[in-house]
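Take a look at the structure below.
Only one protein chain is missing; all other protein chains are in place.
Chain naming follows the written order as A, B and C, and within any one chain the residues start at number 1.
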Amino acid sequence: MNFRTDLALESREYLRDASGEEISGVEITVEEDNALGITVTWVSVTDQQGADVMGKPIGNYITLESSTMKDADPEAHEEIAKILAQKLGQLHKLNKDAVILIVGLGNRQVTPDALGPKVCEGILVTRHLGENVPTDLQGRLRAVSALSPGVMGITGIETAEIVKGVAEKIKPDLIIAIDALAARKTSRINATIQISDAGVNPGAGLGNRRTPINRDSMGVPVIAVGVPTVVDAATLVNDTMDKMLDALAASMPEGGTFFDMLNSLEEGERYALITEILSSGNMFVTPKEVDAVIGRLSHIIANMLNIALHPGITQEDVNRYLL
Amino acid sequence: MNFRTDLALESREYLRDASGEEISGVEITVEEDNALGITVTWVSVTDQQGADVMGKPIGNYITLESSTMKDADPEAHEEIAKILAQKLGQLHKLNKDAVILIVGLGNRQVTPDALGPKVCEGILVTRHLGENVPTDLQGRLRAVSALSPGVMGITGIETAEIVKGVAEKIKPDLIIAIDALAARKTSRINATIQISDAGVNPGAGLGNRRTPINRDSMGVPVIAVGVPTVVDAATLVNDTMDKMLDALAASMPEGGTFFDMLNSLEEGERYALITEILSSGNMFVTPKEVDAVIGRLSHIIANMLNIALHPGITQEDVNRYLL
Amino acid sequence: MNFRTDLALESREYLRDASGEEISGVEITVEEDNALGITVTWVSVTDQQGADVMGKPIGNYITLESSTMKDADPEAHEEIAKILAQKLGQLHKLNKDAVILIVGLGNRQVTPDALGPKVCEGILVTRHLGENVPTDLQGRLRAVSALSPGVMGITGIETAEIVKGVAEKIKPDLIIAIDALAARKTSRINATIQISDAGVNPGAGLGNRRTPINRDSMGVPVIAVGVPTVVDAATLVNDTMDKMLDALAASMPEGGTFFDMLNSLEEGERYALITEILSSGNMFVTPKEVDAVIGRLSHIIANMLNIALHPGITQEDVNRYLL
Partner (left out) sequence: MNFRTDLALESREYLRDASGEEISGVEITVEEDNALGITVTWVSVTDQQGADVMGKPIGNYITLESSTMKDADPEAHEEIAKILAQKLGQLHKLNKDAVILIVGLGNRQVTPDALGPKVCEGILVTRHLGENVPTDLQGRLRAVSALSPGVMGITGIETAEIVKGVAEKIKPDLIIAIDALAARKTSRINATIQISDAGVNPGAGLGNRRTPINRDSMGVPVIAVGVPTVVDAATLVNDTMDKMLDALAASMPEGGTFFDMLNSLEEGERYALITEILSSGNMFVTPKEVDAVIGRLSHIIANMLNIALHPGITQEDVNRYLL
C-alpha cells in the first residue's frame, strides 16, 4: 500500500475495495447516530497478519466522523466530546488516583500541524496543584500534566526520547498523545477524530515518521488521539485520476484508445471534471477557516479529555474552569 | 484558459506551448544572471488583444525567479532586493517629495496568505514623523505609510473600498500593493517575485477575486508586488496528468489502448511516477519551512521597498533602521 | 489633574475626594447587583463646565465593574455581556437596517494594547454577505463591518484619518470604537468596561493621544467601548505614596515638618518629580496573566456587540455563530 493515510478506517476501506473481501485479523463495528450525523467506527486489528496487511500495529482504532466539526456548532461539539470521552473510557480504564501525561505533538508555528500544542492549551492541568486544588474540586480531579515538546527539526531531539525522559521522572499511569494526521479522502479532513490504543508516530501527518510513542517504547499504556488535517498531494492526484478513469470508462466507445479520448477532451472540460471530482475544490482551505477549524477541533478534544480524565468535571461545567 | 495563475510569465508560457507561436500584443525580454542563478523576465501586454488572450490587463509584468529565496542566503537576498529596487524605479519614476501608501493584502492568520501584512511590518514608515526625522536622515526619506486592512471575510468591507477611502484622505502619489499569488508550477512557489504596474485583485492567490486595486479604481498609479505561495490543487492534478500522458505516450505500444496500459501499471508504480512528477513531493511544505520562507520573502520585499522608496537608505544601511 | 485615567468614574472620584463636594455639570447614578457582584455606574457630563473640570468631553459614560471578568466564569461573563448590550441600546437607538462599523484600536502585537483587534476577531461580520445570509438568519442581522487599522507608529497614518476615509466609503450609521484604556487604580485593571457616547482618543491607554474619533470628527455617532488594561507607573507611585503618607500621618508626632513640606508640593510638581525619577517614562504596569485575561475580555465585548447589533442573535445562540 503506497498511499498515505493514518486512519485505520481508510486502510481497511482501501483493502476491501481492492480485494472485495473482508480482511483476516481485522474486525469492524459501525454505530451511526443519524439525528446528529455522527458515525463511529471501531476497527480492531486483532493479529499480526491483520497488522501486516493493514500496515498498522495490533490494537483498537475508534474513528468518529462528523462534518459538524468544521462548523460553529457548539451543541454538536458537546455531543462529540461526550461520545469520545465514553469511548476513551472503553479503551482504557483509569484508576481513581491515576497520573496522566498528555503530549501535544506537532509544530505550533504551522497551522495544520498545531493541533497537539493547541489541545494542550485547553487542558485542565492539575498535577502541580497538590493541596492547592480549589475546595469544591478536592478529590474530584486526577493528576493531569501536559507537554508540547516541539518537533525534531526544532529541538534536535527525537520526540519519543523527550517523552520517555519526562515519563521516567513523573511516572504516569497513562500517556495520551495528540497529533495531526494525514487522510486519503479530502472529505475526512478536519471532520474525523481517531482514538487508538496502538500508539503514534510523531510527525506522521506531515510525512516525517519517527520512533513510535507506544506501550512498548514508553513502558506505560499510550492512547493516541488524532485528526487528519492534510492530504498528501500525490495521493490526491492518484485518487483523482482513478476516479476520472472510472468515470470515463463507462462512456468509452468501443475500440477507441483511451488516450485518444482523454486527449479529445477540451482542456476546459478536463479541468471542470477534475474540479468536480475534487469535492473540496481548493486544497488550500479558505482564509479564515483553517485557523478557526483547528481551534474548534482543539476545543472538542480538550473538552473530551477534561471530562474523561477528571471525575469531578462534567459536560455541563467543563467551560467553567477553562474559558 | 481555465487554470489558475497570477503570473503573466506563466500565462504567456502556457499560450506559447499551446499554440507554438508568439502572442500578438505581448512582448517579452529575458535577462539571466548565471552567477547567482537569478532570471528576470519582462512581459509587456501592449494592447487589448494581448490582454484578452492573456487574461491579464495591459501593463508591464516583471518576474524575478531564484530558488535562493527559499534558503538562508542573505547575500543572494540582498542582490535580489537591489535588482527589484532598480526594476521598481524603471516601472515608476518617483518625485523627490512623493507620498507612498503601501498596502499589505491578505490574512495574517493564514501563513501562505500573510505575505502582505508581514512585508508591512518591515517597512520603514515615515509619513507621521514630520519634523521628527532623525537628523542624519533629514531630507533623505520619502513620506511612506503602510496599511494591512485585512481580508473581506474578516472586515465585511471590500479591500478596494478601504484602500480608496484611505487614499482619498492621505492622497498618495503611488500605491504599492503586496499580495500572495497562485502559480501553476510548484517549482515557482516561494521562488518568484512579480512586480507589475497593472494593479492587483485582492485575494487572487486564494481564489477570491474582488474589485481590483489599480490606477483606474484608485485614481493614482498602483504597483503590485506578489509572490506565488500556493498552487491550486485542481491545476496541480491537471498538469500532473498532462505530464504523465506525455511520459507514457513515448513508450506506448502499437495498438494498445492507453486505458489498458494505464491500468496495467501496478498501483505502486503509478504512485511513484506521480510522486516523481510532482517535483516538490509534498504540497504541504515541511513544518519549519513555510513560516521561515514567508519570513525571508517578506524581508527581501521590505528591503527592496525601503531602498527603492527612501533616497537616503542604501543596501548597506537598510538593516540599521529596522532589525 | 495630572494623573492618568481614561475612566470618567475615576476622574469624578478623584475630584470629589479632593473637594469633598459634588461637581457642577456632572451627574451620577449607581446600580448594584449584589448577587453577581456587578456594579454599573452612569456618569453624565452635562455641560462645558463639567467637561472642563473633569477633563472629559460632554457625554455619557457607563462603567461596569466586576472582578469576575478576570476569571474563568462563563456565567458571569454572559450576564455582563447581556447588561452591556442593554446599556448600549440605551446609549444609542439603532434603526432596523443600520450599518455599523466596528473599529478595533490598538496594536495587536502588544498584549495589553491588543483588546481592540481581538474584539474584532470575535465579531459576526455580515456587511459583505448581502444575499448570502444563511436562511435562518435572513432579516435578522444588521450590516456589521469591523476594521483593525493598526497604530500610527506602524501605519504612518493618524487612525482617525483611516477611520474617516473608510467611513466616507461605507457610510455607517454608527461607529463603535474599542480600545484599551489606562486606569488609576490597579484594582480596576481588567475588571472594568466603560461604554461612552463621547468618542475616544486612539492610543490614550498607552499615553499617545491623537485626533479623537467622535461624532464631530466622523460625522456620525460614535460609541467608545474600553477596558483599562494598564496603570501608568508614575501614577502608581504617586498614589502609593499618597496612601503611605495617609497611613503614616495617623501616627505623626506633633510639630512634624517633612509631612507639611511634602504636602505643600503642588500635585503637579510632585508628579513631575516622580516622572523624572522613573528614568524611563514608558513603563506600564499590567497583570501577569494578561494574555488569558485579554482573551476573556475580548470575548465578553464581542458577545455584547453581537447580541446588541444583530436582532436575530440572542444570549443563548451567540456562540453558535462564532466558536
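Methods note: a residue touches a chain if its C-beta (ideal position, glycine included) is under 8 Å from a C-beta of that chain, and two chains touch if they have at least 3 such contacts.
Since we're looking at a predicted model, the values are computed, not measured.
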Sole touch to the unshown chain from A:V144, A:A198, A:I223 or A:L236: residue A:V144
Where A:G37, A:G55, A:P134 or A:G165 are the choices, the one touching the absent chain is A:G165
Among the options B:R4, B:K56, B:R127 or B:H299, the absent chain makes contact with B:H299
Per the touch rule stated above, subunit C touches the missing chain via residues 109-111, 186-187, 189, 206, 231, 233, 236-237, 240-241, 243-244, 247-248, 251-253, 255-259, 261-262, 273-274, 277-280, 282-291
Contacts from subunit A to the absent chain lie at residues 120-121, 125-129, 143-150, 152-158, 161-162, 164-170
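Going forward, only the chains that are shown with their structure count from here on.
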Chain-centre distance (mean CA atoms) for subunit A and subunit C, in whole Å, is 43
The distance between the C-alpha centres of subunit A and subunit B, rounded to whole Å, is 35
Whole-angstrom distance, CA centroid of subunit B to CA centroid of subunit C, is 41
Multi-partner residues in subunit C (2 or more other chains touched) are none
